[in-house]
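Of the protein chains in this complex, one is absent; all others appear in place.
Take a look at chain A:
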Amino acid sequence: MALTPDAIPHLSPPLTSSDSAADAGLAEGLAALESYKKKDPAKVVVRFKAVGNAPIMKQNFFRVTVSNRFQAVIQFLRKELGWKAGEPLFTYINLAFSPAPDDTIANLYRSFATDGHLIVNYSTTAAWG
């Protein structure tokens, strides 16, 4: 069959329509990314437990917003303990490992919570490093 001008649109759909479909997909994708960026206001219980010679806290249950990073929890703990900058403090989850400081409480809680608590151990010396 001869290739007539009429046949061409069947071979390649008009550029404008596929472009706008791609644009719509991109816009939808960007909107999805925006909604995943929204910070979750939920709170969970973090329970601090001293290890070795570290001072014990009178109040050791805290409700923490899940969008916080683990780094914020470390800073909070240092303040509660009255730790000065430079004084060593090592923090662990479930007596097992130190999470990355930029990991969120949401992620750690989902993966490692025990009986509805995220247990954070603290020590003045490296324990499971």
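Assume contacts are C-beta pairs under 8 Å (C-beta built on N, C-alpha and C of every residue); 3 or more make two chains touch, one makes a residue touch a chain; residues count from 1.
Simple rule for what comes next: contacts and distances are computed from a predicted model.
J.: With one chain of the assembly withheld, which option in "Autophagy protein Apg5-domain-containing protein", "Ribosomal protein S35, mitochondrial", "Adenosine deaminase" or "RBR-type E3 ubiquitin transferase" matches that chain's UniProt protein name?
T.: "Autophagy protein Apg5-domain-containing protein"
J.: If you put the missing chain back, which residues of chain A would it touch?
T.: So the residues of chain A touching the unseen chain are 22, 25-26, 28-33, 35-37, 67, 71, 93-94, 96-104, 107, 110-112, 128-129.
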